[in-house]
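Dropping the structure in here first, questions after.
The other protein chains are all here in position, but one chain of the complex has been omitted.
Showing chain A:
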Amino acid sequence: MSLRIVVCVKYVPDATGDRHFADDLTVDRDDVDGLLSELDEYAVEQALQIADEADDAEITVLTVGPEDAKDALRKALSMGADKAIHVEDDDLHGTDVIGTSLVLAKAVEKAGYDLVITGMASTDGTMGVLPAILAERLGVPQVTLLSEVKVEDGKVTGRRDGDSASEQLEASLPALVSVTDQSGEARYPSFKGIMAAKKKPVESWDLSDLDLDAEEVGLEGAYTVVESAAQRPARTAGTVVKDEGEGGKQLAEFLAGQKFI
């Protein structure tokens, strides 16, 4: 039987751009180019490797986001995923992690899955909690923050490197896995992959396809409110000296003046 893998990805504003907030205090998506979140490339990569090892596997890449989010799906398809689902609805604007996880859970269930793979966090929100919430909603084992992952005989195993210990984990499928940036360099799409991706199916679903109401998502449905966002004042320019042989001593003098020594 085919192993059904669903990879959840996010379309984010480029972290090297000048990111800021829109007037409604959501992430501004107009002024900075968007792309597939770098941390989600690792999830796509691991899905591809797991699919390679399986006798028969199908990778669906799933995103929730505005029109342009299709770019993220195309990137994943060009890396080698088989098909894509784009959940897009004007009412989704301003959805927080609680709402996003609800939409993803419904979509993953509708798509059908044995294994859900995500990145460790998005590069814009950077909360890192969506994988755990999605596992909770799906009612499947959470096998998260893996730097090594393997799927064999209906089981997923992997290594989770925590602050105080490194743990070897095991769970039965269906399960949810998140992978870190230590799981292995993501491949670049080949020219052939890019051409093939243009022909791969991208389905579009809206809230009604998932039996969700507008009130459950969006800014209105959010469980959190951002009251203000302020640009951090630029750090005041400090002293920069050129080492003429006494640089270390000068630095020590500065640190002593600041009472660090």
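As a working rule, a contact is a pair of C-beta atoms (placed from the backbone, for glycine too) under 8 Å apart; a residue touches a chain by one contact, two chains touch by 3 or more; residues count from 1.
Criterion: contacts and distances are computed from a predicted model.
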Chain not displayed: protein name in its UniProt record ("Amino acid/amide ABC transporter membrane protein 2, HAAT family", "Electron transfer flavoprotein subunit alpha", "Iron(III) transport system permease protein" or "Fe-S cluster assembly protein SufD"): "Electron transfer flavoprotein subunit alpha"
Among A:54, A:98, A:196 or A:214, residue touching the chain not depicted: A:98
For chain A, residues in touch with the removed chain: 15-16, 19-21, 25, 39, 96-98, 101, 120, 123-124, 126-133, 135-137, 139-145, 147, 157, 160-172, 175, 180-182, 222-232, 235, 237-243, 245-252, 254-256, 258, 260-261
